[in-house]
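The complex is shown incomplete by one protein chain, all other protein chains being positioned as in the whole.
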Amino acid sequence: MDLSVTENSSLNENCFLLKLTSDQKLPDMLPGQFAEIKVEGSPPTFLRRPISINNYCTETNELWLLVQKAGDGTRTMGNLKKSDTLNLIFPLGNSFSFPENNSKSVLLVGGGIGTAPMLFWGKYLKEKGYSPNFLLGARSASDLLQLDDLNQYGTVYTTTEDGSYGEKGLVTQHSILQDKNFGFIYACGPKPMMVAVARYAKTRSVPCEVSLENTMACGFGVCLCCVENTVNGHICVCTEGPVFNINELLWQI
Amino acid sequence: MDLSVTENSSLNENCFLLKLTSDQKLPDMLPGQFAEIKVEGSPPTFLRRPISINNYCTETNELWLLVQKAGDGTRTMGNLKKSDTLNLIFPLGNSFSFPENNSKSVLLVGGGIGTAPMLFWGKYLKEKGYSPNFLLGARSASDLLQLDDLNQYGTVYTTTEDGSYGEKGLVTQHSILQDKNFGFIYACGPKPMMVAVARYAKTRSVPCEVSLENTMACGFGVCLCCVENTVNGHICVCTEGPVFNINELLWQI
Amino acid sequence: MADLRVKIGQLDLKNPVMTASGTFGYGEEFSDFFDISRLGGYIVKGTTLAPRQGNAYPRMAETPAGMLNAVGLQNKGVHYFADEIYPRLKDIDSHLIVNVSGSAIEDYVACTEKIAELEKVTAIELNISCPNVKQGGMAFGTCASSAGDIVRAVRKVYPKTLIVKLSPNVTDITEIARAAEAEGADSVSLINTLLGMAIDADKRRPVLSTVTGGLSGPCVKPVALRMVWQTARAVKIPVIGLGGIMNWKDAVEFLLAGATAIQIGTANFIDPEVTIKTIDGINEYLNKNGYSSVSKIIGALEI
Partner (left out) sequence: MADLRVKIGQLDLKNPVMTASGTFGYGEEFSDFFDISRLGGYIVKGTTLAPRQGNAYPRMAETPAGMLNAVGLQNKGVHYFADEIYPRLKDIDSHLIVNVSGSAIEDYVACTEKIAELEKVTAIELNISCPNVKQGGMAFGTCASSAGDIVRAVRKVYPKTLIVKLSPNVTDITEIARAAEAEGADSVSLINTLLGMAIDADKRRPVLSTVTGGLSGPCVKPVALRMVWQTARAVKIPVIGLGGIMNWKDAVEFLLAGATAIQIGTANFIDPEVTIKTIDGINEYLNKNGYSSVSKIIGALEI
């Protein structure tokens, strides 16, 4: 589907927020899902690039993508201007699940660009009567993204490695993890961070879902390139993920 | 050498004029020479693209390129904006020669985008005391390019295939070819046109040079991909051309 | 509308555009994008006698104008296919072709026998060219005599249309094609992936878990076109061409080189509607150039 850019704003040196819309109503989508994006004008970028749905506003018919410049593909996307067209296949993948217990207080952990899916999920949870707590970890203050947006939907806790904002340290060292109890934990970020969060959740017997990355060729389940090894064998991250319950994974946690 | 774009003006639907400059003085160059251009952001464009030097203004330290959108490479060049950077290897190739006889009236024939090298050559000839006559052929009025610029350096004659400007017909049917005599003829354009001009010149024993195209990989004589078969065997168009005297060629004329 | 029909063995294809095995899932995944009954045929995933987990992650590396894969024939086995998947596919009005893979001749034969029972599978494509499994596939496809052996064994148990998929990782592909033809193959399809490798300079490790993998996409097109051209001149059975086809123009090039039909693989990942656009594009090309049927351009390259 061709969407048109309504805004491209740079959030810091490496990250930008793309807002997209269409004349047609955007299809329904769920938090945790992603889009496969065709990047034009980037010679090394042969395949589409998977990017999480950062937000979806039904009122404005807008889709947001929060993107970090990792290589030529994402850098080239960063040059998009208002009214430019972008081709997306979406929505793809599964989505986060609601807590099955009655606990309304849940924790959404985002490391670095891993916060991308959390805005949409936090908003969604809030709408359904939950109390989201966001816990974000980044290298430095300028790497903490969309704090104002997140604040609308829940309490935001932060850590930075250099201590320039919030508590100093890694996300998994934040005091909130000792001080509060949560009914469900959701995490997205670098694998070591997700493993640490999973370990925390497991120790406390809190249900936990993580959103995984993988190298994807198609994004819709036909190439079988993106498998995660799980208790059910090799499973495609693009269709049966990207969100997995940690109990399904064979991680050393 | 990286040059920076001072202006990119669209001359009609398919053609644009790029003006380029540099902080350093541009190297000396001669009419008939060309540049090999690295096109960024065009996935199918792996190799550089050869483009003739359309004009060189020593006063403004500016180089002009007149380009027709033939494919993705030239189309992408067409998107360049003021201050963008473009990498060129130049000047490459040989150049047109001055008439050896005393005749001061010479004819410069350009078919379609083949007029590109003629502006620089006409200007140069005028500066050296010759009287250039430009004969341009195009499909339609809007395809006749840079008429005002050319007018500064000589008389301009035109033909269009649809008769929308100048004489109706092909360039080689223009009445000037019957009415006037020239001391030298220079031609650049589609091969059938150049063959026709060469035939005219040969019949009248007027010396004649043509500027050839070829598929080039390097542009500076190292790949041997761009040969023309001549009386001296296979010869590289990029180094020993692109300008050839018709007597060197093995064309059926 | 030009006549797009072509014939491969006993199959009458409504047009020459098929999908390449391993790049189209079981077709169903594409039904959101278009009506798959518009395809000339669709070749589903590499299927083996026993279920296979495939190779470890990572299985994919992007390369200049292409990609490497090391999927390793992950599939749930032919019985699962017959029981669970086939019933969902059998009423689609296009040719359903199963890509039969394996490591030992007996497995190929047993897998084929099971497929032969499925009425609406009108052909098999015998994959003797998978570079991604340890013993198997490619070893057969890189030697004319073992290619001949396996074709002979499968031909015995399979009366329907038998397509043999050839490996490009050989000195002379025409030799293997002729061996397949001699043993009764109805058609050969080529190329499977070129064996390649990617390295992560920073990590000083191969990108793929298997070190080497199969290269596909536009980067292989020049090699594929050359092999199709050579093979079409070497055998009498129809050749199915594939390797790097991204659009109708690429498809026309393969047809001109001598392919009777074509398959589209990697391009499905980038544009899921590429097959339909290719069918339409071939039709337009024929109309524009005054050809009444696609057969007029098959092998029509002027040398």
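Some observations on this one:
Every chain is named by a letter (A, B and C) in the order it is written, and numbering of its residues begins at 1.
Throughout what follows, contacts are C-beta pairs under 8 Å (C-beta built on N, C-alpha and C of every residue); 3 or more make two chains touch, one makes a residue touch a chain.
As the structure is a prediction and not an experimental result, all values here were calculated from the model.
In the full assembly, the chain not pictured is in contact with B, C, by the touch criterion defined above.
Only one of the listed residues, C:100, C:180, C:198 or C:262, touches the absent chain: C:198.
Within the complete assembly, B:47 is the residue of B:47, B:141, B:170 or B:253 that touches the hidden chain. For the options C:20, C:68, C:150 or C:190, the residue in contact with the chain missing from this view is C:68.
Mapped onto chain C, the footprint of the missing chain covers residues 61, 63-66, 68, 142-143, 169-172, 194-199, 201, 204-206, 211-212, 215, 217-223, 225-226, 229, 244, 249, 252-253, 256-257, 285, 297, 300-303. Across the interface with the omitted chain, chain B contributes residues 38, 44-48, 89, 214-229, 233-234.
Quick note on the criterion: only the chains that are shown with their structure count from here on.
Touch-path distance (fewest steps) from chain B to chain C is 2. In this view the innermost chain, defined by its CA centroid being closest to the centroid of all protein CA atoms, is C. Between the Cα centres of chain A and chain B there is a gap of 54 Å.
If you average the CA atoms of chain A and of chain C, the two centres end up 36 Å from each other. Touching two or more other chains at once are residues 45 of chain A. Under the contact definition stated at the top, the residues of chain C that touch 2 or more other chains are 65.
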